[in-house]
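Structure first, commentary second.
Of the protein chains in this complex, all but one are displayed in their positions.
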Amino acid sequence: MTKVAFIGLGVMGYPMAGHLAQAGFDVRVYNRTRSKADNWCDQFGGNSFKTPRQAAEDADVVLLCVGNDDDVRSVTIGEQGVLASMKEQSVLVDHTTASASLAEELADAANRVNVGFLDAPVSGGQAGAEQGQLTIMMGGDETSYQRVKPVLDSYAKHSQLLGPVGSGQLAKMMNQICIAGIVQGLSEALNFGQASGLDCEAVVEVIRHGAAQSWQMENRYKTMLQGEYDFGFAVDWMRKDLNIALQQAAQTGVSLPVTALVDQFYSDVQAMGGGRWDTSSLLARLNK
Amino acid sequence: MTKVAFIGLGVMGYPMAGHLAQAGFDVRVYNRTRSKADNWCDQFGGNSFKTPRQAAEDADVVLLCVGNDDDVRSVTIGEQGVLASMKEQSVLVDHTTASASLAEELADAANRVNVGFLDAPVSGGQAGAEQGQLTIMMGGDETSYQRVKPVLDSYAKHSQLLGPVGSGQLAKMMNQICIAGIVQGLSEALNFGQASGLDCEAVVEVIRHGAAQSWQMENRYKTMLQGEYDFGFAVDWMRKDLNIALQQAAQTGVSLPVTALVDQFYSDVQAMGGGRWDTSSLLARLNK
Amino acid sequence: MTKVAFIGLGVMGYPMAGHLAQAGFDVRVYNRTRSKADNWCDQFGGNSFKTPRQAAEDADVVLLCVGNDDDVRSVTIGEQGVLASMKEQSVLVDHTTASASLAEELADAANRVNVGFLDAPVSGGQAGAEQGQLTIMMGGDETSYQRVKPVLDSYAKHSQLLGPVGSGQLAKMMNQICIAGIVQGLSEALNFGQASGLDCEAVVEVIRHGAAQSWQMENRYKTMLQGEYDFGFAVDWMRKDLNIALQQAAQTGVSLPVTALVDQFYSDVQAMGGGRWDTSSLLARLNK
Partner (left out) sequence: MTKVAFIGLGVMGYPMAGHLAQAGFDVRVYNRTRSKADNWCDQFGGNSFKTPRQAAEDADVVLLCVGNDDDVRSVTIGEQGVLASMKEQSVLVDHTTASASLAEELADAANRVNVGFLDAPVSGGQAGAEQGQLTIMMGGDETSYQRVKPVLDSYAKHSQLLGPVGSGQLAKMMNQICIAGIVQGLSEALNFGQASGLDCEAVVEVIRHGAAQSWQMENRYKTMLQGEYDFGFAVDWMRKDLNIALQQAAQTGVSLPVTALVDQFYSDVQAMGGGRWDTSSLLARLNK
């Protein structure tokens, strides 16, 4: 039976690791804050370890979902990191949304110990993680991908290898760039409609069938019109992701004018206390 | 039988009037450039007139689809305009994308001669007009709407009364504001992906199932990646529409930062010779 | 003795016309609100008239300083406008900040009655008008300019003919475009400094000697740091001027991205009740 280790039992990782256990894998977990790991074991019955290194020992596939580049380094590199114990031919999969250069750094480190590496950021949010319906964008080699696919299938509705190491992270950046423009456009439209005294709900019900339609419009307009933002994908995460994209663009020599501007607008949302609000809270900023 | 007049046989009006004829209405047409009206009559068999006034005489419903505010005035107001001959209880429907203040101006003028008025901009583009699948956003009173609905059904997949006079135009502005943000975000993402050497088609096939999805992504990414813009909704029209929205926002006291910025970016597209290109050509500007 | 007429005794026109009287010209005035004209006559001793036409009759030079394009039309064109009575070889000078196309329209109308025309927007603000220290940017022909120069010298520290009709307005647009970028940059810097706990006054005293220096920095940083905006050049006027520039740019096919964006930020200032605040109030928007 495939042995898997999961590092990072946060909002995303906790349910993802749960799906692995339910799918019958032998799951070994590590979480910095021990109590979460204990809760997880109570609920799903796997084993929890004191260090990433211990959790990863003996595993065929090691999966991570932590915060940012530095967080990933702290659980992979160094004496207590997973790479210190992973066995040859095993595969390390990083689900964290991080930089493409981190992906290259990790792939090199993994390669030196004969371990495969895949960058594998996800989309679908907390709900997608809980329902096992995530989309996984991946970078790396086909062999590693084939080896981990049956594992990922436990919580993915769709996973795809998009190119060499880093491609998963670059694809996720494209995803976030799209969202920044969409949500700001939608917010400007709704704020304009509200100020004009329109029945915005009725308007959206009409325009959602045409060229102005977006996932954000369909799934967020009601909460936006009600000023509800206490859920969803947090502005703090969004800024982390947009800054990864902006740094990457600076390296690639590409301009992202509206992305950079909307990133600044998100800073206004943070200043309003909205760091944990859903990204659709750009409307709250305009409504102010 | 209901008699209808159609003023303005352009890209949109020509097929719209055609659907009316095919639905069995007695259609009377006027077009500034006479030859188009003659062609239309050859194809659909209605009658063409020398002035808007003559075309509108005796009609139960008069429909317009011309260019901008001034164009609408030139076919409605004044001695040769439709309002000079429209009979009492008939209804004037303006399909032009125009300002909300024009809608009020026309409603007043119509009211003075006991004629109903509906502002009724459409979405769905040339294809929607040709296939009779337009969406119509309307402002005005319920009585007028009920009177014209059977007529509009000839070319609409959906029509809806959204509030008092002007509401149709305001809804259309919301539509265009949404599109500006979406297309710029999508363009930044695709340009970023291209410069990073990603297989953007593969990436879009993945991210279109999640929170970055939009009608524009689904329907335009292939042509965008191929640099094809010679079709669709023209940048010149888009700037006209965005300026209507920006003027309205200035009156309402609402801020549209990204809309205003993207409007300037469209000016760069015009300077590249892209005035008639599809709005998705914001990517061409970034690719330059 | 040169007879001059001055139309529009507002914040700018009132003291400008005053300087003319003090310089010994025979000044005939018109103001829409009669009481202001009466006050002016009490103070400066000229004659006030009931219509622009009457004021302009017999004048060698007619000067205007009203609000916007339409305001200018209402005192120049039509039965009671100045062009209805101005004598041949006299010159019409428009000090209003208006569009370049209005300048061309007026030049044509003036030409038809053998009257010269100069567009002549000013800078220097209320203080400049009161102290007779305005700068005048002019468009038109040299002959007209030479004819009016002695008159303008009453309130100008500098006047210059910059090219054909419209050049004065275009130059003024350049002026306002520069200011938009400067004031927003300055506001972002000061807001950043305040939030960082810096002694911004000390910082400005240092950086004003280098590449970050501007008239706005030198003349506005103290009031900005104190949150005083109840003076100076009003945001409402600024938006009028920026919109003239944006319309002109659209015609010329030129892009003004930051100007368009800052114009939207001024809309936020208006929404804060700052329509009459000085343009430096962009900082108030960031401080909010």
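Order of writing sets the chain letters: A, B and C. Residues in each chain are counted from 1.
Quick note on the criterion: contacts are C-beta pairs under 8 Å (C-beta built on N, C-alpha and C of every residue); 3 or more make two chains touch, one makes a residue touch a chain.
Owing to the predicted nature of the structure, the values given are computational and were not obtained by experimental measurement.
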item: Sole contact to the chain not displayed, among A:V148, A:V254 or A:L282; value: A:V254
item: Residue in contact with the excluded chain [from C:V75, C:V115 or C:M137]; value: C:M137
item: Sole contact to the chain not displayed, among C:A21, C:V75 or C:L286; value: C:L286
item: Touch with the omitted chain, as defined above, among C:A107, C:I179 or C:A284; value: C:I179
item: Sole contact to the chain not displayed, among C:L9, C:A110 or C:A249; value: C:A249
item: Residue numbers in chain A that touch the chain omitted from display; value: 239, 243, 249-250, 253-257, 260-261, 263-265, 267-268, 270-271
item: Residues from chain C at the interface with the omitted partner, ascending; value: 100, 123-125, 135, 137, 157-158, 160, 162-163, 167, 170-171, 173-186, 188-193, 195-200, 202-203, 205-207, 209-217, 219, 233, 245, 248-249, 252-259, 261-262, 265, 286
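The working rule: only the chains that are shown with their structure count from here on.
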item: Averaged-CA centre spacing for the pair chain C and chain A, given as whole angstrom; value: 54
item: Residues of chain B whose C-beta touches two or more other chains; value: 249, 253-257, 261, 265
